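Before any comments, here is the structure.
The complex is shown incomplete by one protein chain, all other protein chains being positioned as in the whole.
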Amino acid sequence: MSAAAARPAADPRPGWRDRRELVLVAVTAASAGAVGIVNPGFLTVENLRFVALNSVVLSIVALGQTLVIAMRGIDLSVAPLMGLSAMVCGLLAQTHGLPLWGAVGVALAIGLALGTLNGVLVAALNIPPIITTLGTYSLFGGLTFLYSDGTQVDQVPPAYAAFGNAGPLGLPVPTPVLVLLLVTAACWFALGHSRFGRAVLAVGNNAAAAYNAGLRVAVIRIQVYALSGLLACLGGLVFVCYTGSATVTTGTGDHVELQSIAVALVGGTLIAGGRANVLGTVLASLFLSTVLTALVFLQVPPIWYSAGEGLMILVAVRGGTRRAAGRA
Amino acid sequence: MDMRAPAAADAATPRDGRRLPVGGWELALTALLVAVVAGFGAAAPGFYAGPASLLGLTENFLPFGLVALGLSLVILTGGIDLSVGAVASLSAVLAAQLWSRFGVDIWAASALGVAIGALLGLLNAAVILRLGIEPLIATLGTSFLYGSAAVAAAGAAPPSGFPASFTAVGTGTLGSLGPLAGLVPIQLALFAALAVLFSALVARSPFGRVLVMVGYSPDAARYSGIRTGRVLATAYAVSGAMASLAGLVLASYYDAVRPDMGDVLLLTAITMVVLGGISIFGGEGTVAGVVVSVLVLGFLRQGMLIAGFSDMVTTMLTGAILLASIAAKNLFNRRGTGLANQIWATIRRPEPPRANPN
Amino acid sequence: MSAQRDADSAMPGFYAAQGIRKSYGAIQVLKGISLDLKPGRMVTIMGENGAGKSTLFKILAGQVPPTGGTLRLAGAPVALASPSAAHARGIYLVPQEPALLPELSVAETMFVGALPTRGGPLGRRVDWAAMRARARAALDALELPIDVDRPARTLSIAQQQQVECAKALLRGCRIILFDEPTSPLTSHEVEHLFSIMRRLKADGCTLSFISHRMDEVLEISDEIAVLRDGVLVDVVARPSFDRARLLSRMVGRPLKAVPRRAASNARDEVALEVRGLSDGLRFADVGFSLRRGEVLGLAGLVGAGRTEIAETVFGVRPAAAGEVRLGGAVVTGLDCHAMIRRGLVYVPEDRARHGAVLPMTITENVTSGLLDRVRRRAGLLSARDEARISAAAVRDFRVRCAGLDQPLRELSGGNQQKVVFAKWMTTGPRVAILDEPTRGVDVGAKEDIYEMIDAMARDGMALLVISSESEELVRLCDRILSIYEGRVVAELSGADISPAAVARSYLTAAAPSGGVAA
């Protein structure tokens, strides 16, 4: 403790290396530019539009994950939740013609209910988050299976497809991108400028101190897991609208839980909690989408795609660790 | 006062909790195991068709147990290894390719495979220690890398059709050792031997002692002169070696390799370790608990499948058991702060001794 | 008591505990405490470790519910369901080491749980400008020059406490409790804290604090309450303070005068020699030699670099320059694993973090110092041999415990420390570094530990003792080095050694350079 007492005060102002958003924008632009030189097709508006669209679902889910990690938790169950929402909404639409607004309601209700379950298990029963969500990972995956009875969603009503691909009111920007912008703005405002979000960060910094400061830590935990569930299910709905498909392994098959953690961390959120970067998460997801698309344009054999992802995680997190190391 | 003089053992030789690594948790799990086996034996026709078939069921899940044993060491240090699945695939694929493309003897190739697994584990440790990255993230990253490498190494037609002596590991019994031994699958014998080894390792070996110490308190371990980096590296290497052993047993069991064959191992193995009573925060828990939990979850799954439940229902039940057991454990654990825990404490423990000067 | 008291007790800021009891299971920690805290007065709580001081404070601050008894605020009974309920009633507990919110700014940590907001187009949002301005104002009011935009992780412990005081005022709390605030502080920092306390007192705040340091207590208190075994055994008001009486009340028996050690056991043979040692950061050019049987003290302010010197010698912290010789052989740069094998051991200051593994058993802790010496069978540790070593250690070091497999965390601080001693001394070291060997140890066990240290020296062990208590160094050491800001500034030996001389040796070094880092 004597070491802490006399540690020289660090410069409180963030240097450029701390502006993770800028770094991500720079590397994304640089990689896109580099690929564009090799294959100009990469830089077409059409392609860039899809690079962005492809990142939307992961971004939405990862924003929920960002909130959870900011609170020093982790949510592995986002993947099956996303799948469950995609499956339930998709099947209801496909077989019962559920209108789109109804699907939005269904998705959000599922997310809130099951996310709250995660929160209660963590906050009230004191089960470590990684174990809680490992358990609910199996549970929610099972629910998807039981509900679908092995069928799949392979076509969605035109309203859904339009929602997933076109812009509203003839706007050139696809709706999923607008949804993402909205969610990002909401998360950015919440974490940066609302009492709730600051409380989340306080819990992530030091739950005991937050409790002593009068924050209802258990309630905040439950709310954050509920939000994470909500966003995972919103992601599932956007997924089923965008791709027009859902299977029993939607979400889990693509390891969305791991990808969402990865982009949150690459985006600059600390795994130890207490610091989050909403914009960074979205940009990291965009970066991932850029890199994965670029690999195709560069004709890299597909088997190495996931290796690229792994390297990206290690390099980015390594950059973040060095600066966090000063923290006792 | 000469502190170095050997003193006779205290007259009232105190019991040593770690000599017999069995506590309430392990006993509860054992009861659950008995209930599962007896329950399915009675209710699911085909589950019990003689001792040989019952023991034979273990062939279907013991590779998970092998991974769980290795993973136990890592989790005891307070770390985690998400790369076990990819390590299992990669090392099994590499061993199989050594055998099929380069004509290496299958047993030599297997030995090399285990060595490769240990090396991959060491690489994990290097990423964690040298780059200072949290184990969760480090092994997440390396699992992507190893997975890609496994796909690349496997090619379009991964090797299959191993020599019969090799496939016997996955599906054969110890029949040649006598009629009774014929009941015992080779996998089970392998697992039992390793279970005893790991149990002794953790409970009574110098390595196990420092492992637990590092798990409880890395700082205190370091100040006690323990080279914590080496301990961690060893734990991750053993985890890697055990994962690759599991991969090889799977290869033998399926008589083939695939680059994604290890993927299923991870979540189940973590569940086994945690249900076995090893704390995700490190230090606490026994290998005996993990061994029993491997059997509980394994027989449960086999029983459910034989009773006609689908794969997914079985997985759901596993998840529910994990949550319920950890919740129950939290309520009653001495270290917990829950209400039930306090009640439990007053019932169970006399007043802890306080050292007040008279 | 009577009418006057009744009238007083209705005053705002008059906070009274009446018959407060607290049990954990079958253990009674507080057995009916009645205590009055009054506006404009500082009431100090003294008592041995385990007397129930911290528990009492936690109850007063709403962190722990009492098992029985009543709390009265300005005469009316109050029930405090949580710390925030206490804050709402103006009661604030400043913890010894305030819990950090490392990634948040100083201003935000002051307002956490009560961030100011303003309306905006998107609904209510945190009013950062107002928050910063108010935080700055609160710090200015206490004349604390701390930048409110700094991340909280960059604050020193003293600064964290200062911020906590400002925080209490910000929340309108005028009943402020300090749980042992001074022990991690340097004496300059203590002075600063006291000046804040005096200012608060003059301002009419109700104050109370816990301390072990008699000099401090006598300096700052208006009233002293002594707790022993959960019972309030004495309350004395200012003019009638009496050091000896307080001490005897605390321990429940008259205390012998602290003796100066009788005779040196030092032999000629040099066991440890340090030359020009620097770590390039916290200390520089430190040199000394330590002979067998000698007890060398390191005196200085907390934060002077003494622990860092010890850790560097021991090998858990890298050296930038200099040389360490152990029994004549150069051992600079070796890690502590190698040092232990060469007979150098270190009893660290932070027992819970570095010294012992509290969830592990006594036996496991005792043998963890050097597992090599435990006999093996087939590569496994012999349980019998371990039990033998552990039993001998428990006996020789007078550890009071229920059994050898009792987890260490169930023992009192003093007994834990004895186990840590046993862990190292049973490895047969030639040199031992003892860093604050009696920190968190009650008075009775303290004396045991002193006797053990004497015995070790008699056995020819070379000992380096770091202590912030001058009396302790005087009691134990043959020779004392004074460390100030990472440098040896004085050496005392023989008849020169006295508590006053020890304190003077580093404080005079402090004086010329002006203010020590705040």
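Order of writing sets the chain letters: A, B and C. Residues in each chain are counted from 1.
Everything below uses one rule, namely that a contact is a pair of C-beta atoms (placed from the backbone, for glycine too) under 8 Å apart; a residue touches a chain by one contact, two chains touch by 3 or more.
Simple rule for what comes next: contacts and distances are computed from a predicted model.
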Hidden subunit of the complex - UniProt protein name among "NADH-quinone oxidoreductase subunit H", "Formate dehydrogenase subunit gamma", "Na+/H+ antiporter subunit C" or "Autoinducer 2-binding protein LsrB": "Autoinducer 2-binding protein LsrB"
For the chain not depicted, the shown chains it touches: A, B
Residue of B:L62, B:V151, B:I186 or B:I278 in touch with the missing chain, whole complex considered: B:V151
Touching residues on chain A - with respect to the absent chain: 39, 41-42, 44, 46-47, 50, 54, 91, 95, 141, 145, 148-152, 154-155, 165, 239, 243-250, 253-254, 292-293, 296-297, 299, 302-303
Touch list for chain B against the chain that is not drawn: 45-47, 49, 53, 57, 60, 151, 154-158, 160-161, 167, 170-171, 250, 253-256, 258-261, 263-264, 301-302, 305-306, 308, 310-312
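Just so it is clear, only the chains that are shown with their structure count from here on.
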Graph class of chain-chain contacts, one of line, ring, star, complete, other: complete
Distance from chain C to chain A - Cα centre to Cα centre, in angstrom: 44
Chain B and chain C: spacing of chain centres that average the CA atoms, whole Å: 42
Complex contact set, residues of chain A against chain C: 1-7, 9-10, 12, 189, 193-195, 198-199, 201-202, 204-206, 208-215, 270, 274-275, 326-328
Touching residues (chain side chain A, partner chain B) in the complex: 74, 121, 125-128, 130-132, 134-139, 141-143, 145-146, 248, 258, 261-262, 265, 271-272, 301, 303-307, 309-311, 313-314, 317-318, 321-322, 325
Residue numbers on chain C that touch chain B, as the complex places them: 24-27, 48, 50, 229, 251-252, 316, 335-337, 339-341, 346, 348, 353-361, 363-364, 367-372, 374, 376, 379-381, 383-384, 386-388, 391-397, 400-406, 410-412, 414-415, 422-423, 425-426, 428, 442-445, 452, 455-456, 459
